[in-house]
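Before I ask anything, let me first share the structure, which is written out below as structure tokens.
Removed: one protein chain of the complex. Kept in place: all other protein chains.
Which chain is which? They are A, B and C, in the order written, and residues in each are numbered from 1.
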């Protein structure tokens, strides 16, 4: 229709809509390098465990660190609100669906105890693990110093959407450049999902950004407030910002895709879209070691007035080690994630994550219609 | 195929196909302004309640006005055909699905009583509420004067599709510029969905247009007559007409997206597509105060020869106040609509509805396939 | 990927993927003209009944003609193979799904009786109805003269795909220009679905083309041999050929969309895509007068070696008159097809079918997801 347009709209893509294209050289999986570096830390595997109560407690953080990844402990979850968080988590697992949101709203209205912050961080550090913790922007000025004193190594400042600028009259917003100077520790900030917001965040001096608004399995942000950018597109945009900032400043800021990854296939696609690491929730909630007892929920599920989440029944399917490294007899991509990544890199001609960034992708909606002609069954955990 | 084309076809988008993109600045929700102005009236919240029998009766209109919105009473529905409309509404709620269309056809064949028009409007005005009423173009010349005498504040002229010009031999069509002069009240006309039709309507001197043909939950216009434009595209086109007319005349005509909104997410998307206000049906039919007793149906469902609608079982889930302002423990976006709007504006860098018009959108079909890997449940009302 | 392309592929659209856009003027439905002309015949309503055994027998043909349309009797179906076709049709209706294809293969292996051809045509003519009959290209030379002698008015030459040229060694192909000269009656040929094939057919001197390969409800051509063009695109291409041929020759050849129409909405879209008339199968098989007794199947369903069809249970829902003209209490678009067409033309600013060709269309996949939020039910027949 030949009239002035009110607005242009770009097409965005999620994990299920794209696929990776094999390369022209194949590489043996054991020749691939999947390290992830942020500031002076280097992790053998480029996976972060989400700062969610169903996934990371102190024991999980220690184990995950030993296996080569980086777990993030939520300083505003049940671990710092309750002396005995396990009791609370059992209650969540036992509550029927229709009552669980109210229960979560009640549980998270309990105040955060500063003493517990120190205690949890201390336990992780004592075991020799790298300790990363997360706080929301609103509480950062209060909680970050306590966490630093307790020995945290890496600070994650995280909310649904975090920007370099915030407008409020009730409190003075968090000034990220100030925080970077004061803390003198590696800082990861999120979540964001656009080129401009990512670039602005990078310019504040932080070390990594978390990419992803609305894609998680346990998240209903898009239904409730209409906001969300599918993860492949969000990662592509933020990766473009990283390259621009690298050119501009010489500094490489890590791009971490956070949310929506359910399988090895999704994991591989995130890297091909430009991620330096991925942060995972629901796949790790399936581990025997996960504190969620087979359930998983998001941190905005407990908002007192506008909860945005679902409780997901993920089940407990295997040990953390097996989920990460296999071997497995499960064929739907939820186990041996690292084996999957290395195999994918091998057929895609990528020796490193940085080379994985160059792999070709196609838009290819995954439509399996075999069921129309014969019965397809799958060996799930 | 390199041959002359018979016709070009543009792609159109609905609520489920797009998502909003966060902005580069975040704003505290309490800093947002969601007022809506039409002519000399300003409403604290930019929501209109649909002129449908399952939603607006006099009591609902009064309550909705007190809460800050604008309810429209249908002057051609059960409220003006029956002394005791509640009896009729109970009958609709009790009738089994297979018989309900015939029943509605019978109910709406009862003549409209002029006395009841005056009575209903009088009740609303007496309570101190703003009174908006709707009539079809065919009946406008007869009913508008009666309504004006009874004290109506705002006139809505509404049918499936209303244009500035109408061809008929059986009656002289409604001339909108004449109506505007004679009535000297704010006039809202609809529904329309294209740039050219909207622009032509605006030039008749009206104050607002209703946007939306065929998108409502209780509407089967598209199946029955093939006509319909998805709401995001329809709103974008009419918003473009508003800007063009503003430039041309200096007058700002309100664009009101009407139909198809089921959640807070849809509401937010309508504003981002250019709406100044939204008109809602099914979400408000869920209120305790709604006269439909948990059911909802469209006004063309009762057409004597070509009914175009369905009865929808929406259930009764919460008070009107809670649906609008929360708090809630429901996570699917159907409650705390105003909280959702303010939160969305906050993450999208919009202080006002006018700034919400500038928010970026992406085309992002909402495909949630987590169910393939684990069980997702949701706390619905 | 910057390499030479093997082939370009154009996007094609079906009924469910598009919608009509209202116009800038509304017209009273009773002001619309929906006539259809082919050669010297003019029909009050632009609908043909498919040459299928579940739809047209002599009684149906007579009734349909009286109601203003044109029914086509298949000269190679049960009506000309069996003295008492009703017996055979009952057998089809009673046979369980798994055996019905074999039964149809057996039924259609019975030879065609020339005597029955004359008898059936005679009965239709005697009742004063216009008599159209269909034959396949292979049998045209043998059967057309018999039909002509018996009094047929219009000849339809129809197979899955019919072209102006055919390569065979077993028989001399049908030469359409010869046929047109010899028959000296209006000839409609099909099916075709592209610009070039349609143009070539038009140049042979025929009066109408049938458009549609693979779209019918009872057809599995696309699954079996991969061939098929969705109806909106097929109609747009053939309509473009009609305009080109009109410019080239001054002759207007009728474009008849055949197959895939299930509702009033589909019907309206076919005209907007450029059809001069539509040929319908399954919606008419639902009539009390249809010989199929609530079932419907395609003519290639009985192919002895490669059957391409399904038996569809359409049910018997209303009289033919009510399906065409209403009134109805059914809201899914399957009844009052003419009312729907006139209403659609009214809101789309089209006084005639020729004006309907100019109506705007949008690509708008029909996704109704209300069911996610509340229960939607529909009053079906």
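Details
Everything that follows uses one rule, which is that a residue touches a chain if its C-beta (ideal position, glycine included) is under 8 Å from a C-beta of that chain, and two chains touch if they have at least 3 such contacts.
All of these numbers come straight from a predicted model, not from anything done at the bench.
With respect to the full assembly, the chain omitted from this view is in touch with A, C. The missing chain, though absent from the display, is touched by one residue of C:66, C:165 or C:358; that residue is C:165. Only one residue in the set A:117, A:273, A:318 or A:353 touches the chain that does not appear here, and it is A:273. Touch with the chain that is not drawn comes from one residue among C:125, C:148 or C:222, which is C:222.
Mapped onto subunit A, the interface with the missing chain covers residues 10, 13, 18-28, 30-31, 194-196, 236-237, 239-241, 243-244, 263-269, 272-274, 326-333, 336, 339-341, 343-344, 347-348, 351, 357, 360-364, 366-367, 369-370, 372-379. Hidden from this view is one chain, which touches subunit C at 1, 3-7, 9-14, 16-17, 97-98, 100-102, 105, 160-170, 192-194, 196-197, 200, 213-214, 217-218, 220, 222-230, 233, 262-263, 282, 286, 296, 301, 304-315, 332, 334.
Convention: only the chains that are shown with their structure count from here on.
Rounded to the nearest 5, the angle that brings the Cα atoms of subunit B onto subunit C is 90°.
In this assembly, the C-alpha centroid of subunit B lies 39 Å from the C-alpha centroid of subunit C. For subunit A, residues that reach two or more other chains under the stated contact definition are 1.
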